[in-house]
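Every protein chain but one is kept in place in this view of the complex.
All chains are identified by letter, namely A and B, in their written order; residue positions are counted from 1 within each chain.
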Amino acid sequence: MTSKNKWLSSPYILWSVMFIIIPLGMIFYYGLTDKTGAFTLENITAIATAEHAKALWLSLLLSIISTVICFLLAYPLAMILSNMKVNQHSFIILIFILPMWMNFLLRTLAWQTLLEKNGVINSILNFLHLPGMNIINTPYAIILGMVYNFLPFMVLPLYNVLSKIDENVLDASRDLGAGSVHTFFRIILPLSIPGIISGITMVFVPALTTFVISTLLGGSKILLIGNVIEQEFTQASNWHLGSGLSIVLMIFIILNMIASAIFDKEGEGSML
Amino acid sequence: MKNTAKHIYTALIFLFLYAPIATLMVLSFNASKTRSKWGGFTINWYSRLFQNEEILEALGNTLLIAVVSAFVATIIGTIACVAMTGMKKRSRTILMGITNIPMLNAEIVTGISLMLLFISMGLRFGLGTILLSHITFNIPYVILSVMPRMKQLNPSTYEAALDLGASHVTAFFKVVFPDLLPGVLSGFLMAFTMSLDDFIITHFTKGAGVDTLSTKIYTEVKKGIKPEMYALSTLIFITVLILLLLVNMAPAKNKTPKNPKPL
Partner (left out) sequence: MEKELIQLVDISKSFDGQMVLDELNLNIHENEFVTLLGPSGCGKTTTLRILGGFTNPDTGKVIFDGTDITQIPPNKRQLNTVFQKYALFTHMTIAENIAFGLKVKKKSKSYIDDKIRYALKLVNLEGYENRMPNSLSGGQQQRIAIARAIVNEPKVLLLDEPLGALDLKLRQEMQYELIRMKNELGITFVYVTHDQEEALTMSDTIVVMNQGYIQQIGSPESIYNEPENAFVADFIGDSNIISATMIEDKLVNILGTRFACVDTGFGRNRPVDVVIRPEDVNLVEPDQGTIQGVVTHLIFKGVHYEMEVMAAGFEWLVHSTTLFPVGKEVGIRVDPFNIQIMNKPESEDEEAVAIDI
């Protein structure tokens, strides 16, 4: 299979240029020009205005917290799953993808029902004589929504790298005198770095840029950077400003991509 | 002891993941129209669902877009995988890098970038623009599931087929493609699922008057979700669940029960 099928790649190359490269170029074009078409950095520096900076700061804060929580929840789970020795690798992936077959907006909305003042969770807490919690329409509800929506994207890459670790390598570590704590920190954790990086990327980027979760669970008061950009496009119709803020957002995404390229050269941490 | 803790932990996580789904299912049988009150059991919403033309149209759009975009993405993606194996390492790395952009980039950025493109091209926003966008973000999923299969492929089998007199096309479809098939199928399924679940990109690339289930739900959020929606999503979920269970059960019979332990 050599030069003969060089032309085979042309449909995909054409498609990528048309629908990936050029559109990204357009964002840069709009982001770096004003309404008259003249070059300007104003749309980028607009991030420094109090309103935008606050939204970006809140987005960063909530997405980092969510990513950390996802990691802490997912790592033990991925270890448990990878130790189960289920032959059915695909089954494990399936149970995490299955929820996606129920619309993600509805699933997120369902948390309203669960979290409401007289909702399911508070009723249970009440029944157990525990203090109720009132987190709906607060940043906490947004964090919960983020963790809920993106947790599978952390579990799957971790599960993937952990289940690929050779059992013999762990035996070798024990054989050389290492206890389970030592084996975890010196062998398992370093070997799972590609999965960790990939998981962090898969959670952090959508959490940082979401506008849906904040709309559904945060009430209308809490604005994330995603909400600001979305409004510039759908309500204010200031595409230049929206594009400029998107470029700022992409800087964070690119930083994340560079980090994952450094740590995961082999692409071992992929989700599938 | 330790094992019980592990089981409880796993169960709690799955409770967390599936609780909202259970909630929606319960709501689909709730006679009261508001989410927060239980008004008794009814299957009324299920029969109302089939009279609600708006929802059915959105469902039709969603399925049409998911099937067509997954199908086109599977073809383009699979061909791209075959082509990439014949490429020089450098150009392959560049192309894989471009492939990763829609996966790693924020959906909102992909959405608005496509929106800007379609506007500047003067396209009419509607099913067509949604389709183009969905194909774009689906191709990477296909490539990522076919590529590992492609790498495992033994190039000698293709050459053996040629050696035995097959043409390049016959050799590909008789020898290479069957080996790729599991990857192609899972890529298609992945793409289909992603398309079905997408809201953000559709939100930016749809035109007025055209709705998928996601965008329909989003517009309904403010005025309150129609309970028919819960009924519909319950039906979809149960259908998929049953299909997947059937698929998973069938080959399990042929498999040997367990890997023999090392002796």
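As a working rule, a residue touches a chain if its C-beta (ideal position, glycine included) is under 8 Å from a C-beta of that chain, and two chains touch if they have at least 3 such contacts.
Computed from a predicted structure; not experimentally measured.
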Listed residues A:10, A:118 or A:168, member touching the removed chain: A:168
Residue touching the undisplayed chain, where the options are A:37, A:131 or A:179: A:179
Residue of A:135, A:187 or A:261 touching the missing chain in the full complex: A:187
Contact set of subunit A toward the excluded chain (per top definition): 166, 168-169, 171-179, 182, 186-187, 190-191, 193
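In this text, only the chains that are shown with their structure count from here on.
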Complex contact set, residues of subunit B against subunit A: 6, 9-10, 13-14, 16-21, 23-24, 27, 35-36, 76-77, 79-80, 82-87, 95, 98-102, 104-110, 112-117, 120, 132-133, 135-136, 139, 144-145, 148, 155, 158, 168, 186, 190, 193-194, 196-197, 199-200, 204, 213-214, 217-218, 221, 225, 229-230, 233, 236-237, 240-241, 244, 248, 255, 258-259
Interfacial residue positions of subunit A with respect to subunit B in the complex: 1-6, 8-9, 11-13, 15-16, 19-24, 26-27, 30, 73, 76-77, 80-81, 85, 87-88, 90-91, 94-114, 116, 118-120, 148, 151-152, 201, 205-206, 208-212, 215-216, 226, 229-230, 233, 239, 242-243, 246, 249-250, 253, 256-257, 260, 270-272
